[in-house]
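Starting off with a structure, shown below.
As you look at this complex, bear in mind that one protein chain is not there, while each of the others sits in place.
By written order: A and B. Residues from 1 in each chain.
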Amino acid sequence: MAVIVVFAPLIAAAIAGFFGRLIGDRGAQLVTCGAMILSAVLAVILFVDVAILGNDRPTLSLFTWIDAGDLVVDWALRLDTLSVVMMATVSVCSAAIHVYSVGYMSHDPSIPRFQSYLSFFTFFMLMLVTSDNFVQLFFGWEGVGLCSYLLIGFWYDRPSANAASIKAFIVNRVGDFGFALGIFAVYMMFGSLQFDAVFNEAPNAAKETLEFLGIEWDALTIACILLFIGAMGKSAQLPLHTWLPDAMEGPTPVSALIHAATMVTAGVFMVCRLSPIFEYAPDALAVVVLVGATTALFAATVGVTQTDIKRVIAYSTCSQLGYMFFAAGVSAYGAAMFHLMTHAFFKALLFLGSGSVIHAMSGEQDMRKMGGLWRLIPITYGLMWIGSLALAGIPIFAGYYSKDMILESAWAAHSGVGQYAFWLGIFAAFLTAFYSWRLLFLTFHGEPRADHETMHHVHESPKVMLIPLYVLAFGAVFAGMAGYHYFVGEGRAEFWRQSLLVLPENDAIEHAHHGLPFFVPLLPFVVAIAGIAVAYLCYMARPGLPAEIAGRFRGLYQFLLNKWYFDELYDRIFVRSAFRLGYGFWKGGDGAIIDGLGPDGLAAATVGAARRASRLQTGYIYHYAFAIVVGVVVFVTWYLLRSAG
Amino acid sequence: MPSFPLPPLSPALPEIFLAAASMALLLFGVFRGERAAREASWLAALALVVAVVLVLGGGGPRQLALYGMFVTDAFAVFMKVLVLLGGIFAIVMSIRWNEQARIARFEFPVLVLLATTGMMMMVSAADLISLYIGLELQSLSLYVLAGFKRDTVRSAEAGLKYFVLGALASGMMLYGCSMVYGFAGATDFATLAATLSGGETLAIGPLVGIVFVVVGLAFKVSAVPFHMWTPDVYEGAPTPVTAFFSVAPKVAAIALFLRVMIEPFGGYVADWRQVIWLISVASMVLGSVAAINQSNFKRLMAYSSIGHIGYALIGLAAGSKEGVESVLIYMAIYVFMNVGTFAVILLMRRNGEDVEAIDDLQGLAQTHPALALSLAIFMFAMAGIPPLSGFFGKLYVFMAAINAELYVLAVIGVVTSVVGAYYYIRIVKLMYFDAPKPAFDRPFGAEMSAVLAVTAVVTLFFFIAPSVVVDSAAAAAASLFPG
Partner (left out) sequence: MIVQALAFYAFSAVAIASAVMVISSRNPVHSVFYLILAFFNAAGLFVLLGAEFLAMILVVVYVGAVAVLFLFVVMMLDVNFVELRQGFLQYLPIGATVGAILLVELVFIFSAWAFGGGTLAAPAPDPTEIANTHALGNLLYTRYVFAFQAAGLVLLVAMIGAIVLTLRQRVGVRRQKIARQVSRARAEAVEVVKVPTGQGV
């Protein structure tokens, strides 16, 4: 069953990709959607079986991949709770988005390619979450990166899309480099890349040290931080977050699937998966908390000022990922995974909803040119409300349960970084509510700011786009309620079993259930309401206020609008110097030295030698005979000298 | 007066049969006159086929015959079959071409038969004298064949050049033989091996003798620097003769090379390896570099064969059982690739005239797709692209070199095969990517198509059942190493 879940998307991708022209657009859509729905249904069954009913399933070894000396790596499907949670989340979201794409991409000329990429991506993502060793994890990791690159640059005739895809790829390279180094470090320390072997050995390795640059480092900490750098790249954490907003150049379903629901959460998944190692590296966990909390606040502040509807949601994603990381960092892995799952639903819902808006607005993404849409597309409007409520963490909606749990855990961790994370998280929660409603008000309320032509064409999306939205909305409303007991509540021990490891003294969730001050559970809700109120004030009651504020705090506003100048900074420091270096290498190194001495030079030398060699062939018999005699003399002389010497 | 019983002749039955058949064919031709060429050719091919059967039937344990001058063993059987195959292909391919070139005469197949007989004697030689006689029988027939198209200057020039230089090389070799005899006091390989054994290194006298023998043999296999005749003779000789030159004598000479170096002098691999190493490297380098500038396909094939011999000699330089095995495999593969390529060259006729320039192949894929495909197969195989047969040939040879710790030799081999791939694949590029030239004359003839099909299939699908060749080559190589 697990095999079908993982490989159905691959087969569908192959069919749609290679035979797209043969089976046509409709055929490609049917194949990929059918395979994905099948995969999703089976994944949910698997989820119920393993996670809820508690049936252990052994790791499924498919075949040996690498067998070189000590290094043995299998293709395997690891089916513990953590895996099946991810499988269910990924495949359900993916199935919904596949179906949604049928409507959204209906006017695109290369539908089979798009559907094929989507399915291909899903396959890699499933490989990633079911891996049972580091190498397969890395395989899936790189695979989703590749698909992300392909899909961001799907409209390859747009220069901005190409630039964005390259940026995403290169920034991820930085993270992946860290990840690869982390894997090397793990192999060096444990001599194996199998999760089980490494996890069993981890407690013993806790005190090992590693000498680098003449300083003794804690080996496990180094390895974990390196691995976490990989997670930072993939999950768009500071300072490797810059690619995510730009990635919105891709089609909206891609943003929903890859850059909200699944791929970007791979980093969180990885930290959870490796919890048996991270638990023994408290310093690394502190780093995780710091990075996560800082990102959560940073992204929220930037989200406040953005005007592109998708970018707002992108920064929101970035911020929510920060929540997940600091949850993992305070050892509340269950909470992190819980938020990961609920976030997948409501963020996909928001993205697809915004996609529906963009679809209705004939491709317009700037919120300043929207407004007054709520009467025209009421269903989308309602769904966006659900998504926003879930995101802001309003009770009964999914986000409430997971986000509150995270904040409570951070408080309950009783550590400096935990406090840091808590207060930043609270502030970010306020901003989250603010920008969410800013988005809603700007888009759906007020006077229509679009031109008459566009407004005339505004229409509700077709059923094929709305049905997936209903599915996701259902998840966004009920996933929190339904999952609370299992993920972070009383049932969490039976639910996670061996797949997560939390040392007793680190168990923040346990602490969060007992004896918190009364204001801690209340505060997130209060700030959320406050955020909504401020947004109402600014964008409904007194529409002039935001401009006034922006005018008064011009410096701050510019700072936020320009995303804390990260892009400019990177451009100065890395991009330009890399360009200069690359240009130098290209002209000087590659052109002059390598080409000159290498391919070109060798080729020229060979041709010259060829000309000389054929000139030897004079055609005169006595020249030929002379060559023979000279050959004889050379050989005889050689042997004489050898025997003499 | 002592009585001498007739020695058992059965080990030499194939040779005796071929000699008798060639004389019978000669009589047949003389009585039938000029019109007999076609029948004589088919009969000669038939005789060669019968000889193959006799050779295979005579296979078995090692057997010395004719007072120790003649030997049959698995090695001889393997090489003789290759030689005979080369002869059969050459005769079959010559029929139509000779008629078109107006040189269809019955002496042609007779000379091929006699040359083949000589080669088989070389393969079976167990004595310096029979070695030399076999070599001369072969060479003399080939000199005549090279000049067979006597009305064209180039053919006559080819025959003369080959003759003069061949005589020089024969002289060198004979001199070497006499030196070896002088120092060792024997001419048969078994006694030589016994007399020479026991030293750390070979004395300088016999060693220089071996050098001279090597020079003569290297001339026959056209290894650098004794290769100079090859391009001129290949280009000048009638194309079927060139096709014959490029396979059968090469196989026979390599066989002789292996036997001479391994049987009597096998104990001193470290001594003579240096010469082989040097000519192997020189051949590989020249074969790959000098071919780049050629515009004539036959000349190109001359350099190509020089290069191939260089690769085969790698296996000899290894001097091990594995090395010999790799040479045998290489030669077996080489025969099919080369015959196939020459079949294509033979078909290159436009308006009744031979065309031999490489540029004449431009756009062949459009005018003759099947022909282009088969030539592409041969070219890729010669370049050593897997999974075609040529790749395996090189693979085994390089592996033997690595196991004999001849790393430099293997590296040079790999580098030169990269350079060589340039001109092979350039031909494929010409055929598939350039604007087509006018089509070649049709029809090609059933026998040519058959030769092409057989060689192409063997080259393409060698990898399916390589064990046929590899196993018998292993057995053949083992028979050279007693004990």
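Convention: a residue touches a chain if its C-beta (ideal position, glycine included) is under 8 Å from a C-beta of that chain, and two chains touch if they have at least 3 such contacts.
Being a predicted model, the structure only gives us computed values, none of them experimental.
Residue in contact with the omitted chain (choice from B:Ala24, B:Val50, B:Val164 or B:Ala186): B:Ala186.
From the set B:Ala40, B:Val110 or B:Ala218, the residue in touch with the chain omitted from the display is B:Val110, counting the whole complex.
The chain that is not drawn here is touched, among residues B:Val50, B:Leu174 or B:Ala203, by B:Ala203. Contact with the undisplayed chain is limited, among B:Pro14, B:Gly59, B:Gly87 or B:Gly147, to B:Gly147.
Mapped onto subunit A, contacts with the missing chain fall at residues 622, 626, 629-630, 632-633, 636-637, 640. Residues of subunit B that touch the chain left out of the display are 2, 4, 7, 12, 19, 23, 26, 66-67, 69-70, 105, 107, 110-111, 114, 117-118, 121, 129-130, 133-134, 136-137, 140-141, 143-144, 147-148, 150, 159, 179, 181-187, 191, 195-196, 203-206, 208.
Throughout what follows, only the chains that are shown with their structure count from here on.
Separating the CA-averaged centres of subunit A and subunit B is a span of 63 Å. For subunit A in complex with subunit B, the touching residues are 606-607, 609-611, 613-614, 616-617, 619, 621, 623-625, 627-628, 630-632, 635-636, 638-640, 643.
Subunit B makes touch with subunit A in their complex at residues 160-161, 164-165, 168-169, 172, 204, 207-208, 211-212, 214-215, 219, 225-226, 228-229, 231-232, 274-275, 278, 286, 289-294, 419, 422.
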